[in-house]
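Note that one protein chain is taken out, while the other chains of the complex remain in position.
Let's turn to subunit A:
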Amino acid sequence: MSTATVTPKGPSTLRGARLPKWSPYAIAAGSIAVAIGIGVVGGLHSRVQWGLIAAILYVVASYAIATMVEGKRQAKDRMVTSLVWVAFLLAVIPLASLVWSTVARGVKVLDLYFLTHSMGVVADTEPGGGIYHAILGTLEQVGLATVIAAPIGVLTAIYLVEYGRGNLSKAITFFVDVMTGIPSIVAGLFILSLMLIFEMQPFGFAGSLALAILMMPVVVRSTEEMLKLVPNELREASLALGVPKWRTILKVVLPTSLGGITTGIMLSIARITGETAPVLLLVWGNPLINANPFEGAQASLPLYIYQQYANSAGSGAAYDRAWAASLTLIAFVMLLNLVARGIARWKAPSTGR
């Protein structure tokens, strides 16, 4: 069908023959139609199979048609184009499914009651209960981790950018890089080994320590990037006025890059909020409200999701709660991300002044 519409191939034209602009759509429509035909005739139930057949047909058909009309090189180009599109669509499916199923299943039990009650008198397999205790635990653990990690991270970055030269700063840079890649469970095991030595029982703050270890390198990296963006003229102007270096850093460098540093810290908070493994090892989880992070097992949102899934023996009510808690967690993380990026965008031009 496409060959008929090709512009006349006169020897006088300088350009080679091209398929018309609408041909990819036509081939796509054709291959989808054929795939549906094959699916219906062959009795294939899965829509995924129909989609795959259509994708393969599309790639093959566009390659064949383009080879006939445009030649090998153009055909290869078109084949890669379609492969890239297919790869993109292929990746969209699971990611869209993830978001969709979390939202669709999460809203079922997510209401004010769910957010304000604990699992105190509710068995894991029964409906009811909520995540108040888990939200409380997560906020406390993440808050404490931030209180520890943010100052250390920012100060380290200041050292690296403003003071650092020589072997110490090289070593710190290298180990910050290495630390970024530590699996969260290893950070948990490290704190666990300390707790074993001091014979301590699980408590919230232990989780905070592990989360702080995971958070520090992220804060260092992002703060470093931001401090490097501060124009040297600002530092020079301040120093030239006789301002001590530490006041220059506090009053000139940090305020200039404050937006970016805040963004970095918020993104790292978003990252550790979803960490489950260290919390599982160190905080244990608790169906009751425990507001004291320094004594006794605590709950946490990601851990709650895991325990609702793992301890419920396939109970639908527990799965609903797990989805609702996932939705809450994702909403929280996304909110942090969006606000952080908003701050970054809002504050970005100020570095150029």
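Worth pointing out:
What we mean here is this: contacts are C-beta pairs under 8 Å (C-beta built on N, C-alpha and C of every residue); 3 or more make two chains touch, one makes a residue touch a chain; residues count from 1.
We adopt the following convention: contacts and distances are computed from a predicted model.
Missing chain, UniProt name from the options "Phosphate transport system permease protein", "ABC transporter ATP-binding protein", "Oxidase aa(3) subunit 3" or "Acetolactate synthase": "Phosphate transport system permease protein". Which of A:Leu189, A:Leu258, A:Ala297 or A:Ile343 touches the hidden chain is settled by the complete complex: it is A:Leu189.
Only one residue in the set A:Leu19, A:Ile53 or A:Val220 touches the chain that does not appear here, and it is A:Val220.
Across A:Ala17, A:Ile38, A:Leu83 or A:Leu258, the single residue that touches the chain missing here is A:Leu83.
Although one chain is not displayed, subunit A still touches it through residues 46, 48-49, 73-74, 76-77, 80-81, 83-85, 87-88, 90-91, 94-95, 97-98, 101-102, 151-153, 155-156, 158-165, 168-172, 174-187, 189-190, 192-194, 196-197, 213, 216-217, 220-222, 225, 227-228, 232, 235-236, 239, 244-247, 249-250, 267, 270-271, 273-277, 280-281, 302, 305-306, 309-310, 319, 322-323, 326, 329-330, 333-334, 337.
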